[in-house]
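Right, I'll just put the structure down here and ask away after.
This view holds just a subset of the chains, kept in their places.
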């Protein structure tokens, strides 16, 4: 899959569109995207930090789409772990995902979110990489 | 904290507002909210399922705000685990959170998301319940 094809795939998902994802890099086992900050991401107007749910979405996306070059589409998430390291300030975020172990039934990937080079959140998820009868990809 | 006070607290957070949260029930150790579906939640237009990042946000919110009656405000999330059980269809979701163990330094809570009574996702998180010098609540 080429970078424009990946960008096109992302554009077809309403929530991914809302996250404002721009693909920065892509290879067989990893992906890197920039997410464009929006006011709706703010958890509290006093601190102006981006909500943890946005960071979780970026971790899930990057871990999931690290598998896309092998699979051809997003795959269902089995479960997700996110660790929060620092508050994110208003501004874009960069998310990188990487395959830890690719398996025929399920696969494990990790991801991290940074802002201006500082580690904001990191985590890992398990994804279904077996063809599931009656359960289509993209969860 | 009363239910209207909790509703008012939620209204002050832009992202929680965007999630369309309506408080259904509240007591010292738990909270239940309804989240109003919006088109931006859709992961893929073919399946129309709600994206896992929205479900993660609801798990984090409900687990975190199960602590609010004791603490008086949202607290920083240390880490989060989410298990995905079923695809959610277009429509509102209900999230319930409950304290598993309250501690002076950090606390563990669990939460689940349902749709029309079916379990969509569940999970747990660890939250800072110690006063943190220089690190304010609400992450």
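Per-chain residue numbering starts at 1, and chain names A and B are given in the order in which the chains are listed.
Following the convention adopted for this analysis, a contact is a pair of C-beta atoms (placed from the backbone, for glycine too) under 8 Å apart; a residue touches a chain by one contact, two chains touch by 3 or more.
Keep in mind that what you see is a predicted model, and the values were worked out from it rather than measured.
Engineer: Given 2 placed copies of the single sequence, how many copies form the entire complex?
Structural biologist: 4
One rule holds in what follows: only the chains that are shown with their structure count from here on.
Engineer: Mind checking the rotation angle between the two copies, chain A and chain B? C-alpha superposition, nearest 5 degrees is fine.
Structural biologist: 180
Engineer: What whole-number Å value describes the gap between the mean CA coordinates of chain A and chain B?
Structural biologist: The mean C-alpha positions of chain A and chain B differ by 20 Å.
Engineer: For a test of understanding, state which residues of chain B touch chain A in their complex under the given definition.
Structural biologist: 12-19, 39-47, 49, 51-54, 56-58, 60-61, 74, 76-84, 87, 123, 135-136, 138-139
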